[in-house]
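Heads up, the thing below is written out as structure tokens.
Note that one protein chain of the assembly has been removed; the remaining protein chains are unaltered in position.
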Amino acid sequence: MADITLTDLTKSYGPTEVLHHIEGDINDGEFIVIVGPSGCGKSTLLRMVAGLETVTSGEIQIGGKRVNELEPSARDIAMVFQNYALYPHMSVRENMAYGLKIRKLSKDEINRRVEEAADILEIRQYLDRKPRQLSGGQRQRVAMGRAIVRDPQVFLFDEPLSNLDAKLRVQMRLEIRKLQQRLGVTSIYVTHDQVEAMTLGDRLMVLNGGYVEQFGTPIELYDRPASVFVAGFIGSPAMNLIPSQASGGAISLPGGAQVNSATDANGDVLLGLRPEHLTPDENGPVSIDVEMVEQLGANTLLHGTLSGTNHEMVASVAGHDAAASGTQRRFSISPDLVHLFDPQTEKRLNP
Amino acid sequence: MVENRPLADFITHLVLVLGVVAIALPIWITFVAASHDEIRMAQAPLPLWPGDQLWVNLKQTLFGEGLSGTETAPVWLMLFNSLFMALMISLGKIGISLLSAFAIVYFKFPFRMACFWMIFITLMLPVEVRILPTFEVVANLGMLNSYWGLSIPLIASATATFMFRQVFLTVPDEMLESARIDGAGPMRFFWDILLPLSRTNIAALFVILFIFGWNQYLWPLLITTDTSMTTIVMSIKQMLEAAEQSPQWNIIMMTALLAMIPPIFVVISMQKLFVQGLTETDK
């Protein structure tokens, strides 16, 4: 078990810097998810922790020890790859035992550990099969088993569920979470899927273009997104963002509507309203011309434009809603659910 | 096929059977010639159906005096020489190419590209175009009339290196990363992961190289003057020359048959691997 500290970490390929001054403290036993769009550098960051990429500058510490120069095998980590990277010519048992054999553990110890891991993952009956004889979900378990048997200080996951179908992904997601809680091993998990990130992580590190946009708990990210990027990335459907004017706590939307917010911001702002926070209210200030209705059962999505403008808006209404396209609906919003961002820096304005 | 037309099917099989007959005819005639006695083989028209002298001819060819009027090594020795040379060439080539392809793909080292091009350029230099100077080198090294001289100059062509490089490049990067996390060093990775993963390619290449080695003609002809080092393939030429004086076609064709059976056996028995290796990696 160990904590991980990233200090002023950068990575360059030639003259191109792809990761900029990453800072982060990861506590012992914590489950951290690094999330961001493809190409944001999240896999590179993970691979630097693993020792598969060199560190350009800055420092990585695992358990208080600098590991920059250590070989991957000397860092006491285990990694689960996107394509599992199972050795195709070895049986499941051999795959799981390979790292232990290299470390010259005794045969009994290897068998004990492999079987224990196989029991945890319920893959005992597959131990003598080859990877190609297994389904995607089973391979996924073997890849996890290979990580578990090593009893490492840190688990690293590189988009491990992206090759599975949707149903299996949800199931494996829960299992990974349960397993991590049971073993209590510090884990870093990379994904581009915000739902996966929200459900798995104790804390999320949102990366964009090689910068950390925000590092916090899922609820912090949802309630107080630090930037326009995080606001748009976390939550589904995505937050409505409307260029507006602020003056003394009153926000004027294009088209004349006005909402309130406890803010001292003045001038141009980017107003953020989550679709699920728009409450139907016949006297509400926000009016939407409904163009399309999506009935999802538990809730209903109303797509349209802000009345009198052509700003796209989405509202999510609980339960069933018989709104027809072409009608106008009004909504109100609680002042503490209003998000304000600086249109230039795209950083959050209200506390 | 898309539609079911009995006539089209009939024509298809007819053409294929005719093709097979045309391709097989020379081999069949060789087999027939090897199964008759010398007297029958000196009368035109020659037979088209096998006779009963196959075993007699086989025994005489393998262990007998050989062709009258020539001084050749016994055929069994020539077969052994051919086998030894073919194995040395194919195994040697596979061995050194595996190692150098491994170095070129999995290591970053100064002069890596220089090494690659130096090996690669030999793709363009068949032994036939540099035959004289190569002969001189081998002569100066005292390797004439030796198994080393027969095989080593043919070992280092780049085809195999190039092919293994392609194969290694298709091995997912995660294999290496995973192995590194598991703590495997370079040679351990090579033995435990890379070689087992390249098994089928190695086997396919073995077939191709065995045939390449077995069928060498010009090179053995030049560097073996000692009859005890002759290979079966090069002996055919001497036999054809002798045939102009004393046509013992039954023996000559039996020798030819013996010369082609081992490579044919290798090709047919490893057909699947060989075809896979040929059509997927030769390009």
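Which chain is which? They are A and B, in the order written, and residues in each are numbered from 1.
Simple rule for what comes next: a residue touches a chain if its C-beta (ideal position, glycine included) is under 8 Å from a C-beta of that chain, and two chains touch if they have at least 3 such contacts.
Everything that follows uses one rule, which is that contacts and distances are computed from a predicted model.
A.B. asks: Name the absent chain by its UniProt protein name; which of "Sarcosine oxidase subunit beta", "Dihydroorotase", "Ferredoxin-type protein NapG" or "sn-glycerol-3-phosphate transport system permease protein UgpA" is it?
C.D. replies: The record names the chain that does not appear here as "sn-glycerol-3-phosphate transport system permease protein UgpA".
A.B. asks: Considering the whole complex, which of B:S35, B:N57 or B:T161 touches the chain not shown?
C.D. replies: Candidates B:S35, B:N57 or B:T161; residue touching the omitted chain: B:T161.
A.B. asks: One chain isn't shown here. Among B:M163, B:V233 or B:I251, which residue touches it?
C.D. replies: Answer from the full complex: B:V233 touches the omitted chain.
A.B. asks: I need the residue numbers on chain B that touch the omitted chain, in ascending order.
C.D. replies: 1-3, 8-9, 12-13, 15-16, 19-20, 22-27, 29-30, 33, 41-46, 48, 95-97, 99-100, 102-109, 112, 115, 118-119, 121-126, 128-134, 136-138, 141, 152-153, 155-156, 158, 161, 169, 173, 176-177, 180, 186-187, 211, 214-218, 221-222, 233-234, 236-237, 239-240, 247, 249, 252-253, 256, 259-260, 263-264, 266-268, 271, 275, 278-279, 282-283
One rule holds for everything that comes next: only the chains that are shown with their structure count from here on.
A.B. asks: Return the distance between the CA-based centres of chain A and chain B, expressed in whole Å.
C.D. replies: Centre-to-centre distance between chain A and chain B: 57 Å.
A.B. asks: In their complex, what parts of chain B are in touch with chain A?
C.D. replies: Touching chain A: residues 172, 174-175, 177-184, 188, 192-193, 196-197, 199 of chain B.
A.B. asks: Which chain A residues qualify as touching chain B in the complex?
C.D. replies: 47, 50-52, 71-73, 77-79, 81-85, 87-90, 98-99, 102-103
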